[in-house]
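All protein chains of the complex are present and in place, except for one that has been dropped.
Naming follows writing order (A and B), and every chain is counted from residue 1.
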Amino acid sequence: MNQNGRFSQVFNILFCAFMLAPIVVVMGVSLTPEGFLEFPPSGISLRWYQAILDNPDFIEAAWISLKLGIVAATVASVLAVPAALAIGQGKFKGREALQALFLSPLMVPTVVLGIAFLRFLSLFGLNGTFTGLVLCHAIIITPFILRLVLAAVVGLDRTVDRAAESLGASNWTIFRRITLPSILPGVIGGWVLAFITSFDELTVTVFIVNPATTTLPVRMFSHITQTTDPLVASVSALTVIFTIILMVAVDRMYGLDRLLIGEGKK
Amino acid sequence: MNEKPWMMSAPALTLFGVLLLVPLCMTFFLSFNSFGFYTGIENTVSMENYAEVVSDSYFWEIFGRTFAIALATTFFCALLGVPQAYILYRLSPAWRSIVVLIVIGPLLISVVVRTLGWAILLGNNGVINSALQNWGLIERPIKMMYTSGGIVLALTHVFLPFMVLAVWAALQRKDPAVEAAAESLGARPFTIFRRIVLPQVIPGILSGSLIVFSMAASSFATPAILGGRRVKVVATTVYDEFLNTLNWPLGAAIAMLLLASVMVIMLAWNRLVERRYGEALE
Partner (left out) sequence: MAFLEAHGLTKTYGETNAVDNLTFTVEKGSFVSLLGPSGCGKTTTLQMIAGFEDPTMGKIKLAGRDLSAIPARDRGLGIVFQSYALFMHMTVAENVAFGLEMRNVDKAERKRRVADALELVHLGHLANRYPRAMSGGQRQRVALARALVIEPELLLLDEPLSNLDAKLREEMQLELRRIQREAGVTTLMVTHDQSEALAMSDRVLVMEKGRLQQEDSPFEVYERPRTSFVSTFLGKSNNFEAELKSVSPTASQLLIGGRALTGPTVNLTPGTVEVAVRPERIEIVDAAEAVITGTVRERIFLGAQWMMNVATPLGDMLVIRRNAGRREAEIGDTVHLSWAPEHMRILPLNEVAA
């Protein structure tokens, strides 16, 4: 039942309009048949979508971002899941410090992370390499996975492990057959959130790419700072559609609010 | 038994040690090096970069603007986000899931895209100015691009979801019957919100404010696109020092000052919150 009064309902509508406005505008502009930004568009044309095909830069960048997101999210998951199990289940000295360290990329201003990575990678000749990007992104997105997996791990009943052990399961079997399936929603939710974060990351990435490894956000950013034409709007519109599909899928599977608040309530 | 958690964390720990702690330390040391236009980075140790930043009113202006923008953004996020979180909390489950997608979903959409939308809306020939002119409400376009106000507007949009989430999480922790209890005692809806609900979600507002403030103070994409060269903030200044002027030591010093001030504000804020609301946060 909606318990909100009339004033609240108006506020709600205006708020939603505010949240949607820039996104709707970008989507609308992308459909213009004209050569400049206009909203609402005077007609509907896919001209600027076709233009993407003539700009291999954007396609190349999108491809790099996609690969980067998948590899970095996977690397971060492989690192974060055992760490989350250790932190969530163990009582040991330094446990809180460890957790603080793995969550620290959320606290440090991204621009500081960007220059730190740049400084480090350039000293070892890794700047602009795909490997460098993967490792730096893995660090930035680890906190997102760690938080969700930790929430799932904390809810685990340790006696279930013991039950499996008493039935003869080895530690690896317990992890594979019992623990992992129980925390899988958290791991998948964390992976998707990490992927999206990596796919959208600009502030750090802008410092550590070279022309050969330019990601989509960096490509779009440098395009916008030079000129704003409907081309970048059509690229944006495609990423919005891509994100919405992922978002709806995650919402169905895991709950968007749970994903972003990071609380592991069932 | 005691080594197991460390073994399990070892891969992540290695990555974080090598690629996070070492680079941050290196950047810290870099900020004490000097820079010559022809010689590049010189391996000397001095406070000259910090002295330059502290003595130059140009940098004072940039830091002042950055924190003013962050503060204003935090204020508007709280002003809009708190009531919206409460509205969200009171929506029927079916509506709620839709509104959640609309309100929180933009968080997952690239900041570049969202800022592009604001650039299209705010330009002199943009959507807002054209509409106002068409309706005859204004004669000349209002300047919104390349102003701090425009940046605050867009940043408010960018960070609002964090505030809504933080307050919403706090709302879900409270006893759902307290509003009914207040109503049974004769309180009107606004009174219930102000006297009963608001005090209980203050910890949520404070933690949301902290997130918004720290992210706004170090935001890059939005001020870079909407402020350009004219309205510089700390993050865009660091970017210019590193990638245009190539004075890395000075850029590192500016970044370290940003890191230090954000950390100090966060720690002070946390202590304040813990002291005043420590029990409520349990």
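Simple rule for what comes next: contacts are C-beta pairs under 8 Å (C-beta built on N, C-alpha and C of every residue); 3 or more make two chains touch, one makes a residue touch a chain.
Because the structure is predicted, anything quoted here is derived from the model rather than measured.
Contacts of the undrawn chain with the visible chains, over the full complex, involve A. Of A:162, A:176 or A:252, it is A:162 that touches the chain left out of the display. Interface note: of A:5, A:94 or A:181, the residue touching the hidden chain in the full complex is A:181.
One chain of the complex is left out; on chain A, the residues touching it are 157, 159-160, 162-170, 173, 177-178, 181-182.
The definition used in the following text is that only the chains that are shown with their structure count from here on.
Measuring from the averaged C-alpha position of chain A to that of chain B gives a distance of 17 Å. Considering their complex, residues 2, 4-6, 8-9, 11-13, 15-16, 19-24, 26-27, 30, 80, 83-84, 87, 90-92, 95, 97, 99-121, 123, 127, 154, 157, 160-161, 165, 168-169, 189, 214, 217-221, 224-225, 228, 234-235, 238-239, 242-243, 248, 251-252, 255-256, 258-259, 262-263, 266 of chain B touch chain A. Within the complex formed with chain B, the residues of chain A that make contact are 1-5, 8, 11-12, 15-16, 18-26, 29, 37, 39, 78-80, 82-83, 85-87, 89-90, 92, 95, 98, 101-102, 104-105, 107-113, 115-120, 123, 135-136, 138-139, 142, 193, 196, 199-200, 202-203, 206-207, 217, 220-221, 224-225, 228, 232-233, 236, 239-240, 243-244, 246-248, 251, 256-257, 260-261, 263.
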